[in-house]
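What you see is the complex with one protein chain gone and the rest in place.
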């Protein structure tokens, strides 16, 4: 029910997003939107030694998509790309504490993960990924 | 029921059509088909003093369409165009003795009348019809 | 304003879905009628009856089922011709939806008539279905698209419209009769008159008008009118394109195939009579027949009454939310100039979040760009919430909607 969804923490991230903005020296920037509802997310990544040195996002959309993006940036800041690439849909839903979203709203929650995955693909498009790293080009999350 | 439709006289006109063939000195020749079933009728008319001096038809199709055309030529041979133009769908159905045809087969029975009406329109297209004569350009019979 | 006189509680009994429970025990309150309406029993029965008793392919067969199906299918065409006051059934073409109807005009009429540097004039309120086909066309032809603007209340400036139309090289005007976001009813009769003075044909997107008010093609004198069955009690999968006979006569075919031909030879074809020339392949027979039942249903009520009832409910809804803190209602405030569509935003509650909260209360409203992103850009919003009404909606349902809205404001502390 909506009381569970629109908890204090979600509204807080929606209204006071963390790591929101541009990144002037980004190594990769990527944009996508949800064609069904129009939510938009841009993610900018600064990478150093295969770690996420810095991350910022821009976007507009519903509380779920924007809070989820904000929480995602906190979650992966400083993490290695190898860890990040394996993030699953379940990881995200757990991170934001919403595990019972219906099929329509789940797309909102996962949009930032989708953009992140597209960003990884773009980042490695002209480099070889580290030998141990297997990058899937499947960005279908729902 | 089909016993009533496929009477001796219909089969006779179907197999031994009257006035079938071309007319070398026709004043007007007209062709049409039934788009739904492909039946075809050509009518050739020789007109003299606003009377049908001679009429011939060509065609292929079902017993009903061909017998109806054959019987129509007999019916109007020598008649004045003024009479012919007023022929109704009921006149034709009575002439061939089929008054209970369903909506699909009635088109077969009336194809030759439709072609005849088109022929009258074509005949008068470059002449004025006699003053007393009102020619409708509505060829919708069904 | 006249008092609405619909017997809504009787009408509601004809719509089984209105008894549906949502989220356990909440009765469905369906307020997304601009997207698609619900269907009354006679429409559902018409479909079942067709499949249980006389399903068969039409037009070409001699046996009884096919005769019955052909008759019923063509009866709907007659009903529609009458419903919009067309001159003849020849002018009524069945398509899949309003979108395909507009595309038919674009592919057939416009592709043969619009040339390089010529213009198609739209407005900023158009639905994507009345934008994208013209983008595709004008890009292909090197032609131009122009958009007449609206003011902040959602009205057209008719003087500005006139300027657009009077410029050179305008080949087509296409305009929505009623906005699916703002509800604005466009002055189509005036627009058409202006355009015809310059011999420019006009396409009316009637997807939102034909279901909700009397529309008379001879009175407004439009050249093309497109609408969808599913937005007026009919089934999904059926649209209508009305085309004035003189224009239709000159149009090349669109979808090629069975049923639209008279004679096919290897290298050439004679096309069928109107309107069949534009209906290629096996039609959506069952749903066209059921659409006939929907028209009967609406006729029984009377389109004047439909319009009155919607004005009444819309008025009630606008008045009830008008003074809420942080609310913005888009479109004209006078219900005489608008249909039963209320778009709004409230505080920083995103429309999707609002729709989710509403759904918890059994209330179905739409949120998003409503296939009108050009308008969203004009309004400078990403999305709106939208409640839209039809013959079965009641003021009690509006109250339930407002209670849910209060709940959303509580959750978001607005």
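Letters A, B and C name the chains as they come in the text, with residue numbers starting at 1 for each one.
Quick note on the criterion: a residue touches a chain if its C-beta (ideal position, glycine included) is under 8 Å from a C-beta of that chain, and two chains touch if they have at least 3 such contacts.
Just so you know, these numbers come straight off a predicted model, no measurement behind them.
Touch with the chain omitted from the figure is made, among B:62, B:76 or B:96, by B:62. Note that of C:185, C:313 or C:364, the residue touching the chain absent from this view is C:364.
Checked against the full complex, the candidates C:98, C:186 or C:295 give a single residue touching the omitted chain, namely C:98. The residue touching the chain not shown here, chosen from C:60, C:162 or C:305, is C:60.
Chain B meets the missing chain through residues 1-3, 5-6, 11, 14-15, 36-40, 60-64, 105, 108. The omitted chain makes contact with chain C at the following residues, 16-17, 20, 22-23, 28, 30, 32, 35-36, 38-39, 43-44, 47-48, 51-57, 60-66, 96-100, 102-103, 106-107, 127-133, 135-136, 145, 147, 228, 230, 235-239, 252-261, 263-269, 280-287, 352, 355-356, 358-359, 363-368, 371, 373-374, 377.
In the full complex, chain A makes contact with the omitted chain through residues 33, 35-38, 102-105.
Just so it is clear, only the chains that are shown with their structure count from here on.
On a Cα centroid basis, the chain most remote from chain C in this structure is B.
With each centre defined as the average position of its C-alpha atoms, the distance from chain A to chain B rounds to 77 Å.
Residue numbers of chain A whose C-beta contacts span two or more other chains: none are found. Multi-chain contact residues, meaning those touching two or more other chains, do not occur anywhere in chain C.
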